[in-house]
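Before I ask anything, let me first share the structure, which is written out below as structure tokens.
Here is chain A:
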Amino acid sequence: MTMTEKAERKAAAENPPSEQEEVIFRAEKITKIYPGTVALDEVDFEIYRGKVNVLVGENGAGKSTLMKILAGVEQPTSGQLYLNGKQIENSSIIEAGKNGIGIIFQEMMIFPNLTVTENLFIGREKLNQGIVSNKVQREETVRILNQMEQPIDPDRLVGELRVGQQQIIEIARAISENKRILIMDEPTSALSNSEVTVLFQLMRELLVKGVTIVYISHKLEELMQIGDYVTVLRDGKRVAAAKIRDIDLSWIIRWMVGEKQGMFTYYQKRELGEELMRVEDITLPRIGGGYSVDHVSFTVRKGEILGLYGFVGSGRTELFECLCGCAKDATGTIFIHGKEVRSKKITGRIMDGIILVPENRQVDGLVQTMSVGGNIVLSSLRKYIKGFSLSKKEEKKAVAEKISEISIKVSDPNRLITSLSGGNQQKVVVSRALLTDPTILLLDEPTRGIDVGAKSEIFQIVNKLASQGYGIIFVSTELKEVIAIADRILVMSKGKITGEFLREEATEEALVTASAIGHELKGGAHA
Partner candidate 1 sequence: MPEIKKRNTNWLKVQSIVMKGRAFIALIVVFVLFTIIVPNFLNSTNLVVMTKHVAIYAILAIGMTFVILTGGIDLSVGSVAGLCAMMAGGFINEGITIGANTYYPSIPMVLILTMGIGTICGIINGLIIAKFNVAAFIATLGMWYVARGFAKIRSNGLTFPNLVGREELGNTGFPQLGAGSFLGISYSIWIMLVFMLVAIFVTKKMPLGRHVYAIGGNEKAAQMSGVSIDRTKVGVYAISGFCSSVVGLIIASQLVASHPMTGDSYEMTAIAAVVLGGASLAGGIGGIGGTVIGAFVIGILSDGLVMAGVSSFWQQVAKGIVIVLAVIIDQGQRRLQERVALTQQSEGKESV
Partner candidate 2 sequence: MKKSLILVVVLALVLGTVAAVSAAESKGLIYVITPSHANPFFGAEAEIAVARAEELGYTTKSVSHDDDANKQMELFETAIAEGAVAIILDNAGADATVSAVQKAKDAGIPTFLIDREISEEGIAAAQIVSNNYQGASMVAEYFVELMGEEGTYIELTGRDTDTNAHVRSQGFHDVIDEYEDMEMIAQDTANWDQNEAFAKMETMLQSHPDVKGVICGNDTMALGAHAALVAAGKGDVIVMGFDGSDDVIQSIRDGGIKATGLQPVATISIAAVDQADYYLTNGEFEKEEKQSIDCVLINAENACMYEKFAPIEGVTSCE
């Protein structure tokens, strides 16, 4: 810790945010020890009534553990919880629920195979003589959704809803349970901007009704916008707390990251080379008519980072699927180094030099049962065959090379992949892709759900890769990220490319405007 930091920390500790606001819930000296690790170390945490109480920290700082303790999912090793000044025991999630505390998890706890109504009442069905009363449940659902001004059909299967709507269903469930304190763990990680707007509006309405919100997010701009109080955790300790009004973004980053480097390593100027990939007329029909990807054409040059921006549902994910060989019904032609790509399958496309680093690491990226090393070499096994068998030596060499090149933090590559933090897991997926010697690297939201420090490293890596001559297409829902990293930005909306901006021309406004073409933005213009 530097001297200034120490002083600041002292100041922050001595000046806890204004006493006049009412503390509804207080956690005191919470310590949580897992076998061999201290997740939380005497953490204090105050929650103010009717406010948005923000909790920030890097991955592994202990946010999720603290939330789980508040919600009764986990029990603290030591420390006390006070609700309205009275000591309580949240011995289970049900007990916490009785105390009026509800949690919306980072991984959504919805049942895609059940209807909206059924989801809302799962586990506490309204019974009429032992039989589920669908009518009562449905009426209640309609009432709550109307109250939230969300016109969602209560009989639809939740799996058919957009991600944003699914999130709203989760919130509706918490509301229908009359929760006084609502914990939201990364609720916006899967939402598009307009959906975030809707969510924030909803949160503000909840506040007016006296609901207290505890909010966790990696998206710092969001926190500044919606939060009232902020508490920063680092390495299992509470390092600072303040009123959002009194601070700025850099304050938060400073406390979160400590001495580590700042948020973005900015764009590095480099020479763009010859054309690597040309895509012509890529089209993917949508089930039920129309196109998910509507006759898209573009090129990527050597050493170029091409940003791709658009809302959820704009077709950017589908475009990636067409490129990487995941979409069976895709048509159109792709040229790599001027040669047409014939293969329609993932395996073939990888051989031709196109590989995708998927958005959802856990679902599409990692083989959780395998080691770090096993994951890294998975795509490039044929390179290590000596005679009939895989050569341990060659594998080891490749793994060690990538671990140092991409600076993956792991002491032993034989460890299970799940023992790494999110950022390092992402680097593993990137390493695997690089080992296939790709021409074009498709990065789908590579920074999703990882902390600021890791994000910054990922940006450095992407920059470095571009300088080495890879062509990179980079998708992100975060405007600032796209603008910070890309040489050129394509904006998609409704399956079409609706805007193309060189680095110099790209502004947030221009991108948003282009991404809304074909959409009518509804309401939500709340400041």
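If you want to know what made the cut, all candidates are chains of the complex that A comes from, given by their letters.
Annotations for the structure displayed:
Convention: a contact is a pair of C-beta atoms (placed from the backbone, for glycine too) under 8 Å apart; a residue touches a chain by one contact, two chains touch by 3 or more; residues count from 1.
Predicted model only: the values in this text are computed from it and were never measured.
Among the candidates 1 or 2, the one that touches chain A within this complex is 1.
Residue ranges on chain A touching candidate 1, taken from their complex, read 34-39, 60, 235, 324, 326, 345-347, 350-351, 355-356, 358, 363-370, 374, 378-379, 381-382, 385, 388-390, 409-411, 415-416, 418-421, 424, 432, 436.
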